[in-house]
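Working notes, beginning with the structure itself.
Only one protein chain is missing from this complex, and each of the others stays in its spot.
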Amino acid sequence: MEKTAEKLQRLNVPELDKVLGHQFKVLDDGFVRVVDYMGTDASIVQAARVSYGEGTKTINDDRTLIRYLMRHKHTSPFEMCEIKLHVRVPMDSWRQWIRHRTANVNEYSTRYSIAIDASYKTDPDQWRRQAERNKQGSEGSIDIETGKNLTEKEAEIQEMCRREYLKRLEMGVAREQARKDLPLSTYTEAYWKIDLHNLLHFIELRMESKAQHEIRVYAKTIGEEVLKRWCPMTWEAFNDYWFEPVRLSKTEEKIVAAASKGDSRKAAEIAQSAGFLTEKDGKLRRSLECLELEDKLARLSITIPWKK
Amino acid sequence: MEKTAEKLQRLNVPELDKVLGHQFKVLDDGFVRVVDYMGTDASIVQAARVSYGEGTKTINDDRTLIRYLMRHKHTSPFEMCEIKLHVRVPMDSWRQWIRHRTANVNEYSTRYSIAIDASYKTDPDQWRRQAERNKQGSEGSIDIETGKNLTEKEAEIQEMCRREYLKRLEMGVAREQARKDLPLSTYTEAYWKIDLHNLLHFIELRMESKAQHEIRVYAKTIGEEVLKRWCPMTWEAFNDYWFEPVRLSKTEEKIVAAASKGDSRKAAEIAQSAGFLTEKDGKLRRSLECLELEDKLARLSITIPWKK
Amino acid sequence: MEKTAEKLQRLNVPELDKVLGHQFKVLDDGFVRVVDYMGTDASIVQAARVSYGEGTKTINDDRTLIRYLMRHKHTSPFEMCEIKLHVRVPMDSWRQWIRHRTANVNEYSTRYSIAIDASYKTDPDQWRRQAERNKQGSEGSIDIETGKNLTEKEAEIQEMCRREYLKRLEMGVAREQARKDLPLSTYTEAYWKIDLHNLLHFIELRMESKAQHEIRVYAKTIGEEVLKRWCPMTWEAFNDYWFEPVRLSKTEEKIVAAASKGDSRKAAEIAQSAGFLTEKDGKLRRSLECLELEDKLARLSITIPWKK
Partner (left out) sequence: MEKTAEKLQRLNVPELDKVLGHQFKVLDDGFVRVVDYMGTDASIVQAARVSYGEGTKTINDDRTLIRYLMRHKHTSPFEMCEIKLHVRVPMDSWRQWIRHRTANVNEYSTRYSIAIDASYKTDPDQWRRQAERNKQGSEGSIDIETGKNLTEKEAEIQEMCRREYLKRLEMGVAREQARKDLPLSTYTEAYWKIDLHNLLHFIELRMESKAQHEIRVYAKTIGEEVLKRWCPMTWEAFNDYWFEPVRLSKTEEKIVAAASKGDSRKAAEIAQSAGFLTEKDGKLRRSLECLELEDKLARLSITIPWKK
């Protein structure tokens, strides 16, 4: 076992200390602030060396070790870092946020206190259209004239709900009950504390292209403003290895292997027998999975074997 | 180690099977339904006997063993039972519910589908007053005339929000965005799966007298309609040992001990030096903690030592 | 919502900083060291104030607020503090330790490295007798002559196992396999990171009188050497409210209430109908639960109603 020093100093990250407490603005009235943190890239290395002891001697460089851990999903050393954020988020997005169960949370209580007087507002050019292919997504925007109308109406609703909320309080209604018709766009605040491994998992799921815009901008802010300053080597490794990698299933592996050997016919046959391609009335229909593979092939500059 | 049978049958609970799928109504339009379960009182006993092996031989009766486990907080055998509920709850209560992080959850997604067309409505006589002493509670009710007015207005707000929601969808706005101004009173549904130990913890916190009425009625329904049928011995033991017991701190223990010996003066002195009682202008002021102790003394029929 | 400062400084605890890295010795060759921490008593208060907002205004004193939170089991603010320890523990105790699932762990790997060359040894006067009443406990000690013999023999076994382990390695056997017959007394090391709430839970279970001696001394060290320096108000409140309180079940409550009113006969009747007392051949037999109640009555200086 490594020699263990009798004296230790806490690890500080000057880059992060500079912005401690600073509100990184998100959406129209939200923010992300770092309140405290524990550890940094060096702590991951330190923890790995406790685990692997002599086993890590050959990797003498911190960056190389962090990249090795990330690549091989040795996740426990990343759990040795912890961060505490203060966030201000519309309740609608908070409903998604809170699904990450490994965090510690103290949310502003509207039983104890009057609800925060702010709602997330949508500008006329920010109304998004329902996506066709992706049932849960949006794509493109609503025309500006309709947008103006929707925005005006939204302001009306939000004001009316707030007015009624305040009236209830004035009438003596308990706060825990008065809040019941506040809109989901109402802002809430919370202290949110999480370890680095689980934070990466949060960012992976919430920063990806299919995540809802409103939570994506929070995940991006946490990644690019906070994580990049806090654990720069981990952030780099995460982007290289973990975030939106090309991942091939067993079937896709076989198709690519056939295509690489120049055997387009065999590639297409595999695709067909796996149900990626079906012929109907002489026409080729591609399944959802097939379309996903085609996106991957494009990323790898491999010609689609069934394209003429 | 106990002999392990080569053949096993799954444990069934006929009492629970009878109501499987049945909607136990809660609030005006909510419900709790049992979808599936694993294990029962007998599984707790079985698990305990694996753990303690010969050590449990002297307790030959299931009920006695379950009570022993409950009393001594040997919680792991209770984790061996699992239940899956389908619940329909206002989003406002769901926000509290979801704070229990040990459960598995599949919530109805308003990104994929149109929000459920139902809001939790308050009858004119159900509006509650803000509590004075308990910052987060309610007590008594609002006069019926004011209540009528509030209920009418509530209906208006809920209808307006719904109408605007539907209009947005019609205009082509993405579901994930259109929902942003739905009121918190909108119902949501979820599959909620949890082990028995954590379910007891949920019930402990949400059925207690200080919990908010709306979630209490759910906790009560789960306890009295579901748990009582599913694991009757556990339910009985929970109510005896775990739910709202008299709990005395070290200071309270000393005060009670002095009072039991008939030494009211010493009891009052301890209370004073612990800050429970302070004299100001010849008058005795009792702290919040002191009031809590007086409630406990009442439950134990012990005369309050500082009362004349 | 409270004003949020644009600038923050990390909270430091000078008392803890002084011993950062110091090895607090436990058992013959174990230790506990603080490697890093996040937050302190003040962070708990800060988090509570975010949650309760205006609701906490009336409690203007940190100590009072922490005691209030502890008393009412408002646990989430305590989760806002985190600590990272480096511990050296016999594998046998580590097997119990690791059952606390909410911590982050990096254990020394004997797949990567040669097992630590140290075993927990028992002095001749430290061999404990099997307890009679408590199936899982020990009480009193083995006579010194027998002890000497056991200690000698232990040293032999430990040496022999080690020698064989090293021989295997020399023969080229993989470390992951060579270790298979190391004794449970072999020391292991780990980084162990946990939030304050869960640490208190660990201490509650492992410092209590029924816990095994070997893990109790670790829990005590963490409590008295670490926690007391780190979060002194929390440590004080924990000992007052949470650690080994007098807890009365519903039945016990009724017995005490009858006894307080001087009605010993009724108290005994309740005890009898609850199965605490059974008469057999004219003799009173007391159940295990009855004995437990008698211990509580002693703490409260209440005369046992069925004692003559």
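As written, the chains take the letters A, B and C, and residue 1 is the first residue of each chain.
Just so we're on the same page, a contact is a pair of C-beta atoms (placed from the backbone, for glycine too) under 8 Å apart; a residue touches a chain by one contact, two chains touch by 3 or more.
Source: prediction; values computed, not measured.
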Sole residue of B:D181, B:D195, B:D240 or B:E289 that reaches the chain not shown, by the stated touch rule: B:D195
Option from B:D28, B:D62 or B:E79 whose C-beta touches the chain left out: B:E79
Contact footprint on chain A, counting only the chain that is left out: 52, 55, 58, 67-68, 71, 135-136, 239-241, 245-253, 256-258, 260-261, 288-289, 292, 299-302
Touching residues (missing chain, whole complex) on chain C: 90-92, 95, 98-99, 101-102, 105, 109, 111-112, 119-120, 122, 127-131, 135-138, 142, 146, 150, 153-154, 157-158, 160-161, 164, 167-169, 171-177, 179-185, 212-213
Positions on chain B contacted by the hidden chain, ascending: 1, 4-12, 17, 20-23, 33-39, 43, 46-48, 50-56, 76-77, 79-80, 82, 84, 86, 104-109, 111-114, 116, 189-191, 193, 195
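Note that in this section only the chains that are shown with their structure count from here on.
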Same or different contact residues where chain C meets its copy chain B, judged by the half mark: same
Chain occupying the middle, per Cα centroid: B
Inter-centroid spacing, chain B versus chain A (mean Cα positions, whole Å): 32
Interchain centroid distance [CA atoms averaged], chain A/chain C, Å: 37
Where chain B and chain C are represented by their mean Cα positions, the distance between them in whole Å: 27
Set of chain B residues in contact with two or more other chains: 135-136
